[in-house]
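What follows is a short report on a single structure.
Excluded from the complex is one protein chain; the other protein chains are retained at their positions.
The letters A and B name the chains in turn, as written, and every chain counts its residues from 1.
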Amino acid sequence: MRVSEKIIEGLLWLSAVITILITAGIIWVLLSESISFFQVVSLAEFLTEDEWTPLFAEKEFGILPLVAGTLLTTAIAIAVALPLGLTIAVYLNEYAHARMKQIVKPMLEVLATIPTVVYGFFALTVVTPFLQTLIPSLAGFNALSAGIVMGIMIIPMISSLSEDAISSVPRSLREAAYGMGSTRLQTSFGVMVPAASSGIVVSVILAISRAVGETMIVAIAAGQQPRLTLNPLVPIETITTYIVQVSLGDVPQGSLEYKTIFAAGITLFVFTFALNNLSFWIKKKYQEKYD
Amino acid sequence: MSKTASKLEAIDLNAYYGDFHALKNINIDMEEKAVTAFIGPSGCGKSTFLRTFNRMNDYIEGFRVEGQILIGGQDIYQKNVRVDELRKEVGMVFQKPNPFPKSIYENVVYGLKIQGIKKKSVLEEAAETSLKRAALWDEVKDKLHKSALALSGGQQQRLCIARALAISPSVLLMDEPASALDPISTAKVEELIYELKNDYTIVIVTHNMQQAGRVSDSTAFFYMGELVEYAKTKTMFTSPKDNRTQNYITGRFG
């Protein structure tokens, strides 16, 4: 009896430890392939060169154009999702009836369950043609439309997490504000939002991390032309799109071109890893403050 | 452990939660087949002490005991004592009724099933006997396979008693078994305790002075982790020796 208990506990422990192996595996895979990439291409070249053309005859290995494309689409997405998401959070918390909140919140979360490839289709076939009627110079593939659609996708992330943060602000604080004759708007933005700021910041950071790693929307709608630009109207390429582009092609395994996707991957991983840990750090600090 | 040797003793017992000294040098000797009540204000250690008799405190991180707890002369904190064997001898009923989210029948036979008893006739007979002993049989015999959560609070508590009886223990520990019940259900549970003492050694923790007076043969008063006074219930309630006991049972604190 006792022996079998120990064996079971051991098996369960092993399952939990596998999660560490996954992280170790990710880091090992990304590092080992990138290291052999960086033996050919210097890190300085990788980080400072302003062109990325590994698939052409004349190869340049500057990651900056891909980073720029990634940051551009992310910035547009956040520019859409943050004002909308935060307004929704405040509105649902302070203005909407409990019943309405109960109905609207899950409906908004449907936005987060739709597969991203579907959003890509939407960006390419609906949003881009619509925007072209407003901005005639808009290219068929562009960062703007991909970014906007990505923003719509991450609205529920910001609105839900921010709403949770706002509603966990102690009641007494809100009552104090109302007690002094504040309107709902003044209470919300003068008291509640500042008090919930760290929770809101966490939601935004997680949303940024999500947007940075998002693949299918940008692969479908933003183009495959690495370009060091902040112009949202022209085709660009993100880190993720590049990895997809190479995966779909016939680059031989073990070649330098093949290794570029791991170099691109580790760049992406560093970004999201830093963002995620920043959010944990803020969350932890905030919890200590309130306990 | 033999069935008849159900005498409970504590010798120089100290217990700690981390740095907190929860039980201080307790010595007690309880009668077999009788009801002993533990009384005292909240946090006095009476529940902690009760739970040392079936080692339910083992799951609390940082908890440790020094000294001895003897059941039928055997020290249950010895390394070679198996906790599952111990708990077959020492049943427990909790403050809030805690039926499993399963059928009434499954609740009662659970203890037997985990001992590996699978035979249906044995299980069914045990279920009927235990439910009868717990004075619940007539109320539930037609809905044995309905969810136990559908029963009233008082019925749930008697189901928990039946569940404890099903594995034929010789000792029953009851941790404020009626504190979450209405007066009628409380009366039923007390009546049941009174009957069960013919066959079981019962220890009951209670907040309710009248209840201690009604059901117990002996009473132990705990205060700040100490056993202040231990005597026949009648003696304790009429002529307590210690001032603190006097104050408590006359309702001056607690």
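Assume a contact is a pair of C-beta atoms (placed from the backbone, for glycine too) under 8 Å apart; a residue touches a chain by one contact, two chains touch by 3 or more.
As a convention for this text, contacts and distances are computed from a predicted model.
A.B. asks: Match the chain absent from this complex view to the correct UniProt protein name in "Spore gernimation protein GerB", "Na(+)-translocating NADH:ubiquinone oxidoreductase A subunit", "3-oxoadipate CoA-transferase alpha subunit" or "Phosphate transport system permease protein PstA".
C.D. replies: So, among "Spore gernimation protein GerB", "Na(+)-translocating NADH:ubiquinone oxidoreductase A subunit", "3-oxoadipate CoA-transferase alpha subunit" or "Phosphate transport system permease protein PstA", the name matching the hidden chain's UniProt entry is "Phosphate transport system permease protein PstA".
A.B. asks: What are the shown chains in contact with the chain that isn't displayed?
C.D. replies: A, B
A.B. asks: Taking the full complex into account, find the residue in B:163, B:214 or B:244 that is in contact with the omitted chain.
C.D. replies: B:163
A.B. asks: Taking the full complex into account, find the residue in A:41, A:191 or A:220 that is in contact with the omitted chain.
C.D. replies: A:220
A.B. asks: Of the listed residues A:183, A:231 or A:255, which contacts the missing chain in the full complex?
C.D. replies: In the full complex, the listed residue that touches the missing chain is A:183.
A.B. asks: For the chain not shown, which residue from B:54, B:155, B:185 or B:219 touches it across the whole complex?
C.D. replies: Per the contact definition at the top, the residue touching the missing chain is B:54.
A.B. asks: Determine and list the subunit B residues touching the chain excluded from the picture.
C.D. replies: For subunit B, the residues touching the absent chain are 54, 56, 59, 61, 83-88, 91-92, 94, 96, 98-102, 110-111, 113-115, 149, 160, 163-164, 167.
A.B. asks: Across the whole complex, list the residues on subunit A that are touched by the chain not included here.
C.D. replies: Output for subunit A: 1, 4-5, 8-9, 11-13, 15-20, 22-23, 25-26, 29-30, 33, 83-84, 87-88, 90-92, 95-96, 104, 106-108, 110-111, 113-118, 120-122, 124-126, 152, 155-156, 183-186, 188, 206, 209-210, 212-216, 219-220, 240, 243-244, 247-248, 253, 261-262, 265, 268-269, 272-273, 275-277, 280.
The working rule: only the chains that are shown with their structure count from here on.
A.B. asks: List the centre-to-centre spacing of subunit A and subunit B in whole Å, with centres computed as mean CA coordinates.
C.D. replies: Computed from C-alpha means, the inter-chain centre distance equals 55 Å.
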